[in-house]
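Let me give you the structure first, and then I'll get to my questions.
And then chain A:
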Amino acid sequence: MKPLVIFIGFVLISLISSAQDVTGLVKKVKTRLDRVNDYVAEGRMKTDVAFIKAPAGKVKIFFKKPNKFKLKRDGGISILPRGGVSVNMSSLLTSESYTAFSAGESQINGTTVKVIKLLPSAENSDVVLTTLYIDEANLLIRKASTTTRENGTYDMEMSYGKYAEYGLPDKVVFSFNTKDYKVPKGITLEYETGEKPAADKLKNKKGRIEINYTAYTINKGVSDKEFL
Partner candidate 1 sequence: MWKLLQIELFKIFKRPRTYISFAAITALVGIIQFGLKLDGTAYMEFMLRDLSMSFDIEGNILNAYLVCFIILQLLLVHVPLLISLIAGDLISGEANMGTLRLLLTKPISRTEVVFAKFLAATIYTLLLLLWMAILALFVSLLVFGSGDMLNLKSDYIVQLKSNDIMWRYIAAFGFAAIAMITVASLGFLLSMFAENSIGPIVATMSVIVVFTILSTLDIPIFNAIKPYLFTTHMIGWKGFFDVKVNADNEAIAGTVQNLGKVMQAAGILVLHIIGFLTASILVFRKKDVLS
Partner candidate 2 sequence: MPPIIEVQNLSKKFREITAVDQLSFTVNEGDVYGFLGQNGAGKSTTIRMLLTLIEPTGGSVKIFGMDLQSHRREILRQVGAVIEKPDVYKYLTALENVRLFAKISGIGRLSEAKLMEELELVGLADRAHSKVKTFSQGMKQRLGVAIALVHDPKLIILDEPTNGLDPQGIADIRNLILQLSRQRNKTVVVSSHLLSEIELVANRLLIIDRGKKMVEGSSAELFDPAQTVVELETLDNDKALAQLQASEWNGLLQPTRSKLIVLKMDRKQIPLFHQSLAAMQVPVISLQPRHSLEDYFLQVTTGKQHVEAFTN
């Protein structure tokens, strides 16, 4: 018994110490992100969902602290995975009430990253678990994986460039699970071309949205009415 107790005690102590360690890292990342009060970004969005045929198009993204976020597409309609969290990176970190655990290290595109799991303290939080892959050297989140109660798991991969100093990515790729889509033919009065879309293609439940940012306008103030 004794060796086991000692072992558990040791693990606990190391966990707590590393928790303090990673909490500090997350805080540092957050501090950096906090330098951005607001931004307007322009970019190009591509949607890749098996059952959506959407053209790539220009988007304009508005952000204002603490968590106002809006994506506008030219032409008007945007289809985004449910739950703005996945799009709004800093909202991942807005909540103070989480517990951070280290989950070792990993590699993303050749960069060594710390893997940190965040557990929200609030019991009714929609987010069950967030895993961050943080590039410690540059204090940048390279990847985030969020598991929610309602909307499955989202992955978000970021690439950085010109705006890395603000912690703002040049490119974000969201991956997410999708539910089935089916509208009864009676409602759509479908035109039968006789051609069935490849069934496996539609069965692919992974959706992807890619946004390439071309320009950020940071901390120049954003009117509240942009978020209406």
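Selection criteria: all candidates are chains of the complex that A comes from, given by their letters.
By definition in this document, a residue touches a chain if its C-beta (ideal position, glycine included) is under 8 Å from a C-beta of that chain, and two chains touch if they have at least 3 such contacts; residues count from 1.
No experiment lies behind these values; they were computed from the predicted model shown.
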Sort out for me which candidate, 1 or 2, comes into contact with chain A in this complex.
-> 1
Using the touch definition up top, name the residues of chain A that touch candidate 1 in the complex.
-> 46-57, 71-73, 75-84, 151, 176-195, 197, 202, 207
